[in-house]
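Note that this complex is displayed minus one protein chain, with the remaining chains in position.
Up next is chain A:
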Amino acid sequence: MSRTPGRGAPQLRLRLGFIVIAMVLSFFGARLVQLQGIDPNSYAAMAAAEGVEEVVLPAERGDILDRNGVALADSVHGKMVIADPLMTAENAPEIAQFLAQRLGIDYFTALERLRGRKEGSRFEYVARRVPSTLANDAVDELEELGFEGIILRDDPVRDYPAGDVAANLMGFLGTDEALGGFERTFDRQLAGKDGMARYQVGAGNRIPLGENTVVPARDGTPLQTTLDRDLQWFTQKVVAQTVQSYGARSGAAVVLDTRTGETLALADYPTYDANEPLEADEDDLGSRALSEPYEPGSVQKVLTVAALIDAGKVTPRTRIKVPPSLDRQDRSIGDWFDHGNLRLTLTGVIAKSSNIGTVLAADAFSQLELVDYLRKFGLGQRTDVGVRGESAGILTPGESMTSQTKDRVAFGQSLSVNAMQMAAAVNTIANRGVHVTPSLVQGSATTDEGVTVGTDTAVETRVVSEQAARQVARMMERVVDENVGVAPRAQVPGYLVAGKTGTAQRVSEKCGCYDGSTTVSFGGFAPADDPRFTVYVVVHAPTKDGGGGSIAGPAFSRIMGYTLSRYGVPPTGGKPSRLPVTW
């Protein structure tokens, strides 16, 4: 066994070995310092992120329901379709064609996105709010065809199954937020709260004993309205037809349940399809019935007369001499029809809608008294039904009202109201003199301004005595009388109907003055001797000749007839009013 002397020396081998080990260990040490000493957190985070998946569990948005629980707006599982242009640019035309056919999106937009709008882009929305099943099927098929680079993420879809039904009230959603109507007003209630899940994933599956935390999503609470979808639809169609056939600017109609003040329908025209809000004129998105105040005209006479009777100043048979025109301090007041000296009872004044007669009767009231009554009828104050941008209307306080203004207010000019206020005011007569604040929401809900609205907060206030209300209803029956009234076309065959027409000079937004256009309206209720529903129709600026009786009257009749039949209210068989109109 011969050994070479150098290598054989154990001392030397030991030393060399130590040196090598020391060198290796010092490398390890240096690396350790690098990992632990310099920014250890980023490495820890990287380690944690490896294989841990964090998923947002989207909360389902609450539905908006009608009074029978039918959805006016509902949420559907949806997906956003996202492209990675790096992978899709090559086959963009094929993929775009496929997606355009399957998802009904625009081919050229899709093509642009698939190619990437910016150099090096790796994330492009191809489509948003696609129903989940549709998107899944399409992407599965794309993968089978061998195209890659399209992925899906959760993106709930808001669907308005009935299109334009109650669209003006419901509002709509933008891409990521509620943009109008109930959707925005009650967003806090509807939106719910997204949840979150964190778990470790291996090859697309959860690792059984790995980290796993789930914060469940809290779904939004549905909002139940008092609207009746089918009645709302019908009312909207009647209003639309009326506005179109008379070439009017806009129109609105309100259907109230007399006893509870619940709004069964609130129609606006022009309206829009809630599924396509961007295609509509921006001015049409809100509810004009509440946001645009107008001068109510002669429907107001009903309130004046009810107040006068309640105060014991007049009776339905009070005899009034109506001259051809009435000269007051600053100008003369005329009637809508030329006449000589008439001898009308108060009932006749209402049936013929005489301004002069109303002014003469209202002379028994001071400004303060009249305004006080009108306030109790709900004029000049917001109804707070939960609709955005509601106008309170204008009612001059009694202290600062001149007697000329009072004369005009008595027959419905020089004050402004919104359609809901006026409907609720007419409803007061129907509801035996008790004013019920109208409501649009079942139960209660809190608006984004912190106001609680809904049927739970409805307030009843007695405005006039039951006797006075009944007498006024009897007088209003004469308005739709074929022989003595001005609005026979507002009659619903077989029923006793009470109502009042209104034709007012309309203030133009452009000049802020009366421009010759009119606002025609009709408010009434049926059955007159046991009222169940109050319907109020208003049409702004019709271009064809007509008044409240001929334009709004027939619309009232149709809506009322349909409502009575829908809720199965039979005729009462009561005797029609025989109050004299002349003496």
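Structure notes:
Basically, a contact is a pair of C-beta atoms (placed from the backbone, for glycine too) under 8 Å apart; a residue touches a chain by one contact, two chains touch by 3 or more; residues count from 1.
The rule is short, and it goes like this: contacts and distances are computed from a predicted model.
The chain that is not shown carries the UniProt protein name "Cell division protein FtsL", picked from "ABC transporter domain-containing protein", "Cell division protein FtsL", "CidA/LrgA family protein" or "Chemotaxis protein CheW". Of the candidate positions A:S132, A:T260, A:T396 or A:T446, contact with the unshown chain belongs to A:S132. Contact with the undisplayed chain is limited, among A:S26, A:Q101, A:T175 or A:Q244, to A:Q244. Which of A:T452, A:Q467, A:S565 or A:T582 touches the hidden chain is settled by the complete complex: it is A:S565.
Checked against the full complex, the candidates A:A178, A:V254, A:V322 or A:V492 give a single residue touching the omitted chain, namely A:V492.
Touching residues on chain A toward the chain that is not drawn are 70-71, 74, 76-77, 131-134, 136, 159, 161-163, 165, 204-209, 229-230, 233-234, 237-238, 240-241, 244, 492-495, 557-558, 561-562, 564-565, 568, 570-571, 573.
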